[in-house]
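For this view, one protein chain was removed and the others were kept in their places.
When the chains are written out, they are named A, B and C in that same order, and each has its own residue count from 1.
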Amino acid sequence: MSFREFWRDIYKNLYTIRVFEKNCIRLYRQGLIVGYFHPYLGEEAIAVGACAALRSDDYIVSTHRGHGHCIARGGDIRKMLAEVLAKEAGYCYGLGGSMHIADVATGNIGANGIVGGGIPLGIGAGLSISIRGTEQAVVIFFSDGASNNGVFAESLNLAAIWNLPVIFMLENNHYAVSTPIEEASRTEDLYKRAEGYGVFATAIDGNDVKVVYEKTKEALEVCRSGRGPFLVEAKTYRQGGHHVNDPGKYMPREKLDYYMSKDPVQTGRKYLINEGGFSEDEVKRFETEIENEIKEAVEFAKNSPELSEEKYFNEIVI
Amino acid sequence: MSFREFWRDIYKNLYTIRVFEKNCIRLYRQGLIVGYFHPYLGEEAIAVGACAALRSDDYIVSTHRGHGHCIARGGDIRKMLAEVLAKEAGYCYGLGGSMHIADVATGNIGANGIVGGGIPLGIGAGLSISIRGTEQAVVIFFSDGASNNGVFAESLNLAAIWNLPVIFMLENNHYAVSTPIEEASRTEDLYKRAEGYGVFATAIDGNDVKVVYEKTKEALEVCRSGRGPFLVEAKTYRQGGHHVNDPGKYMPREKLDYYMSKDPVQTGRKYLINEGGFSEDEVKRFETEIENEIKEAVEFAKNSPELSEEKYFNEIVI
Amino acid sequence: MTISEKKENSENRVIMYREALNEAIMEEMKNDDTVFVMGEGVAERGGSYKVTAGLLDEFGKKRVIDTPISEASFTGAGVGAAITGMRPIVEILFIDFTVLIMDQIVNQAAKYKFMTGGKGRVPIVVRTQGGSGNGLAAQHSQSLEAWFYHIPGLKVVMPSTPYDAKGLLKSAIRDDDPVMFIEHKLLYMKKGEVPESEYFIELGRGEIKRKGKDITIISWSNMIPRSLSAAERLAEEGIDVEVIDPRTLVPLDRKLIMDSVKKTRNAVIVQEAVRRGGVASDIASIIQEEAFESLDAPVAIVAGKNTPIPFNLRLEKASIPQEKDIILAVKKTLNFKIG
Partner (left out) sequence: MTISEKKENSENRVIMYREALNEAIMEEMKNDDTVFVMGEGVAERGGSYKVTAGLLDEFGKKRVIDTPISEASFTGAGVGAAITGMRPIVEILFIDFTVLIMDQIVNQAAKYKFMTGGKGRVPIVVRTQGGSGNGLAAQHSQSLEAWFYHIPGLKVVMPSTPYDAKGLLKSAIRDDDPVMFIEHKLLYMKKGEVPESEYFIELGRGEIKRKGKDITIISWSNMIPRSLSAAERLAEEGIDVEVIDPRTLVPLDRKLIMDSVKKTRNAVIVQEAVRRGGVASDIASIIQEEAFESLDAPVAIVAGKNTPIPFNLRLEKASIPQEKDIILAVKKTLNFKIG
């Protein structure tokens, strides 16, 4: 793959996530999306960088803040929009919504409404790989809050003793809802928790897609050669509150500004131009293409029917 | 307290635990004790050294292998024996047995049938101390197996962020039933797990009661001055199988011999003579005293009645 | 301490369920230094449903504690604190997350008194909220009271009104045994009369929410308002329904239930939880056992469908009992003719 194609794909995902989330926030405010909705705005580089390093037969495990992971892994935007709009055409017939999108076809084991709940599932994917003896790998996405749940530590240990090909991708966005990581941990450097379990670990700039991509690539090599697991702590910050309805007033202005200045989509855009050889005009056209694609998907989802009660009770529920 | 008295108390506890366990094993083989029974043989120095450093208003949390902790904390041997023999005079009317002895009066929050289950209870004791603002402290006993359970990591973290006066006393006896720690952890040095959570930690010789006492004392000072928690990994080894019926054949002879040569009771005996100024004769007399006390307690327990069904259902069960 | 129930009819201040809960905690924290609150976002944020709002300002960080996402251990810490002399109120954001604290509640808290021969007590209240509503989907909408109901040593409280919420929470905090206090997400904003003066509602004392003579509906939590409105509709058709709210499932006010059923000779139990293995089944089994001769028809159960709760709002609604389902069950029961 040429640099041009590489950066094109990267930027496509970054920008798609950005526009997808913005559209959904609008739909949410219009009352067309209900329930919980946790935007991935500001963290796009992590999902995109990590997934770019994966093979098509690898697995990922996502979170309650999962749209970015799904898109970066090649998820179908129409199915995603239909799902969050509670329509039959959605990934889950509209039965799951934002927090429960899984895409078995792309190896996305799924989002999760239980913080930390997905981590052991990723260990299981690693275990099947190890039993089958293939060279697949797993990336488990989770955030700082989840790292305080016991299953994180247990899972680190299981992955370590079984040498599983698992990357723990810790999206340290410094908050669990409104609780800052400084109040939930004595150290902000969460990767250090891995070392006590004999797991390789490092911290990186989670807003730079190139850094994320390269570190994931490296960690994957360790994993595929049977020396895994690996923990990567990607430092980042949300560009807003915890969910759509949270104004995030507790987030200090300076810190927000700092991370805004390191916006992952803008950074990716620069790479697209400087390393991918795109002209400003080309980028603009590309962006419009993506916007249109999402606009169409939104229309598709809006106009889709809901699952009928009959079908639900007679065919879906066993 | 004079050295003589100090070492007298220490040795009393060491030897009492030893004789208590040996008696119980005999009673078990005679069919007079039923259920699970996990002897503390070989690990006596940890309970005794740690408890010697405590104040009377401190708390301890015990385990399924809990007789040593209870005795070292000043538990009543008659009540313990009555309990393991399932008699009404027991700590728990004979309703709990070996795995469920708690002694509220001496601040022993109790043994536990759930591996790791007691650890958060100790955090709670630390929390009450912190809320009340007293200078009490807590020692949580647990072993290597429990350190693989998620509540251990969660609890380390809670104690750390709340600066709780809690000592995590990790009795690393290298086994969880028959599973060696090398198969359950990439590193045998479990104290390293604490460092990732910002918790002070160190490893010591768990078979030397003086070492355990001194390190606990030091850790307690840290705790009482509000800079806790502290994890102490006391390396030790069982002098037999996991429970009475386990011959422990999987334990390598050399390692067993090595730890046998560092027998904690023998080591304590030497201290009693060398630092406590006891003569060999005095020690022997003292040992006979202890043996007799336990013999009497055994007789007492054997001759005690069981709780009646009537009393059980009408008074105890609510 | 004597806990006595008194309803002051003179005062008719109207406040929300969540405000009533907040008042209960405020009063009990003022009254007793050993009461403290712990959970995710309970301090700075005042709780996801604002039940603990204002507590941090009033009582400070030592007694109003924000926790990391470590449900098992901070609940265990609550149990340990209770054992060592405190009266913790632990909040678990959703009953769906109590799956993470079952060891601490079931193996530790519920059995501690028993395992210490009565010398140890665990005066902890675990506040949580359950039920479906507003598209929160399968992992944030469950009704799991049946699990706690099955465990000896636990008390289970499920208030349906602001008045009950306050009086029961105050009693739960003063109770010396572990109490599972289960709120409902759709009730927090519901308003009702709550006197300003202090009162308690004894755990184990149900209430007749509507007097009637033809049939007894037994129900709790958010199914009470729904049962009451079904009763009003049925009244228009001349069917006089008695609605009973046990308020606490453990202890259960069996006498109130039996007296009513023996009077009306017909019973319908309405629960939001899944039918299979729910509390309704247990109450039905008790009624048929104790009032077999008095029944004109089998005890009917209106309950949630055998499915995780769907995200789609129409299907969510279809999965749990609606007014029409209750009306249908009442009519079917009254029309039952023995073979």
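The rule is simple: a contact is a pair of C-beta atoms (placed from the backbone, for glycine too) under 8 Å apart; a residue touches a chain by one contact, two chains touch by 3 or more.
As the structure is a prediction and not an experimental result, all values here were calculated from the model.
Shown chains touched by the hidden one, complex as a whole: A, B, C. Checked against the full complex, the one of C:Met38, C:Ile301, C:Ile320 or C:Leu334 touching the unshown chain is C:Ile301.
Of the listed residues B:Gly66, B:Gly96, B:Gly206 or B:Gly268, the one in contact with the hidden chain in the full complex is B:Gly96. Residues of chain A that touch the chain left out of view are 59, 61, 90-93, 95-96, 100, 102, 104-105, 109-110, 112-114, 117, 119-132, 150-151, 154-155, 157-158, 161-162, 316-317. Touching residues on chain B toward the chain that is not drawn are 34-36, 86, 92-97, 99-100, 112-117, 145-146, 148-150, 176-179, 183-185, 250, 306-307, 309, 312-313, 317. Even with one chain removed from view, chain C keeps its contact list with that chain: residues 96-97, 99-100, 102-103, 106-107, 110-111, 114-115, 138-139, 144, 146-147, 149-153, 250, 273-274, 276-282, 284-286, 288-290, 292-293, 295, 297-301, 306-308, 336, 338-339.
What we mean here is this: only the chains that are shown with their structure count from here on.
Remark: chain B and chain C have CA centroids separated by 41 Å (rounded to whole angstrom).
Chain A and chain B have centres, each the mean of its CA atoms, that are 46 Å apart.
Along chain C, residues 68, 70, 72-73 each make contact with two or more other chains.
Multi-chain contact residues of chain A (touching two or more other chains): 148-150, 183-185.
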